[in-house]
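All protein chains but one are shown at their positions in the complex.
Chain IDs A and B follow the sequence of writing; residue 1 opens each chain.
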Amino acid sequence: MEQTMATTSMAKTVMVPAQATKQTLKPKLRAEGIDMAFTRDGTSVPVLENVKLEVHEGEFVCLLGPSGCGKSTLLNVIAGFLSPTHGQVLIDGEAVRGPDPRRIFVFQERGVFPWLTVEGNIGFGLFKLSKKERAERIAHYITLVGLQGFEKAYPQELSGGMKQRLEVARALAVNPDMLFLDEPFGALDSITRLIMRRELLRIWEAERKTIIFVTHDIEEAVQLSDRVVVMSARPAKIQRVVEIDIAHPRDISSSRYLELRDGIFEQIGLAHKV
Amino acid sequence: MKLNVRLRPIGFVAALLVMWHVAAKHQATPILPGPLAVAEGIAELAQRGLLLKYIVASLFRVTWGFATAAILAIPLGLAIGWYRRSEMALNPLIQIFRPISPLAWIPISILWFGVGDLAAIFLIFLASFLPLTVTAMNAVAGIPPVTVRAGRNFGLSQPQLVYRVLYPAVAPQLIIGLRITLGIAWLVVVAAEMIAVNSGLGFLIVDARNAGNRYDLVVAGMVMIGVIGLLLDIGMRSMENVKSLRWGYSED
Partner (left out) sequence: MTLLGQPMKWERYFWPLFAAGVLLLLWHFSVRWSHTKIFPSPVDVVRGTAELIRKGVLLHYVVDSLRRVSAGYLGAAVLAIPAGLLLGWYPAAAAVVNPTIQMLRPISPIAWIPVSIIWFGVGDLAAIYLIFLASFFSILVASINGVRNVPSMYRRAGRNFGLSPAKLIARVVFPAALPQVIVGLRIALGIAWLVVVAAEMIAVDSGLGYLVIDSRNSGKRYDLVVAAMILIGLTGLALDTIFRRIEKLRSVRWGFRNES
């Protein structure tokens, strides 16, 4: 199964080079002048200030910023869970008015439903399919994320990494065209995190979803994405957008990688020295 | 050694029974029965067919009052918890009504329903209704926002969201609430039967005392109330072991 997925993805990349798509297509997502403020104890606290962002079809974009800077808020606005104070988000030219099953949000592993088994979680969004189709789809994604043998297990019997893979599988199973991931690997140990990154890239290359990925980990952002959107601390503004022009699989000791990575470290105000 | 450890609790109970027996023998005025007299009392009740009749009568009242309350209170509490404004409106009223002991309603329930089963069932209903409403309200308020967002993300309609996310998310807490409330309902049925009806285990206790100071039957009634209360509690607890619910009880 994995073999065939990999070959089709390669065929796809050869036929439609990523660079070409970006210039010719309209943006998949456009955020226009997003302002967001929360009221706390009667005073208004600005969280997002005049955020403008475009994401193209099939692109992998990282939102990078310090913890608590508001990048999660931005992702929640994009996903339609929060409505901005000013501005709007357009996806395929349509204003976002609420969450939509075409765009699935992956929370940290907390988003899996504890009362459902692995199968139940993956099948959660597939209620419109026939029983047979649903079973096939579930089996496919269980294999894809390597949870065979755990079909009947409940989330509390799984490790953090398995829960995370389960949540990604649940999202992919409904075949969305966008994925929003909110620091999805933050709670994992460093080995599992590396494996999960590779898995995510593999899935992205195979299925060509548009991905917006929130992280505070600079290395993670540079390893994964086509573009890194560097955000400032509260209220969050877009500081800079860094194009990562290295082909996958990326050599993380290449001079270009280190140059890009250190550029971002400097941007954030940390020289990369220990 | 292992057997020894197992026997200790039994030994403790036996010691208590012996102490009770000796104390009953040596009391100044022989009013309170010893354990043997109580056992004979239970046997006598069983022979006269009263034991089963009274147990069934008490359970019948508890079942009706408790089940009706659960069927009405849980959806109501979920709805109130879900809509902020309804919680604002009703919570203060609920908080005032809740501490009114259901037993204080006895005169009114007799006025409305007469002396009989309905009055007692109404009291059980009152004893269960508000605690269950509050449990459901709090359970909804305690659902992590992430869970609700994840559910909405998959394009569920409002009824689907209630049935597939809201309800399973609150189920573990609801079951704890149901168990505690059933305990209170059992307490209230005893009180209600002492005052408002002519059958049941509560009535047995009051009747045995008033009609001839049959304290062996009074204590027999107490024992039966304890045993059935225990069985109800065990029954409710076994629900907490259901696999799809167990995630909600990380504590013990």
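We take it that a contact is a pair of C-beta atoms (placed from the backbone, for glycine too) under 8 Å apart; a residue touches a chain by one contact, two chains touch by 3 or more.
As the structure is a prediction and not an experimental result, all values here were calculated from the model.
Every shown chain that the unseen chain touches in the whole complex is listed here: B.
Listed residues B:Ala57, B:Ala150, B:Ile205 or B:Leu245: the one in touch with the omitted chain is B:Ile205.
Where chain B meets the chain that is not shown, the touching residues are 5, 8-13, 16, 31-32, 82-86, 88-93, 95-108, 111, 134-135, 138, 142-143, 145, 148, 180, 183-184, 186-188, 190-191, 194-195, 201-202, 205-206, 208-209, 215, 218-219, 221-223, 225-230, 232-233, 251-252.
Just so it is clear, only the chains that are shown with their structure count from here on.
In whole angstrom, the spacing between the mean C-alpha positions of chain A and chain B is 49.
Note for the complex: chain A touches chain B at residues 79, 81, 98-101, 103-105, 107, 110-111, 113-117, 124-125, 127, 154-156, 174.
Listed in rising order, the residues of chain B touching chain A in the complex are 144, 146-147, 149-156, 160, 164-165, 168-169, 171, 243-248, 250.
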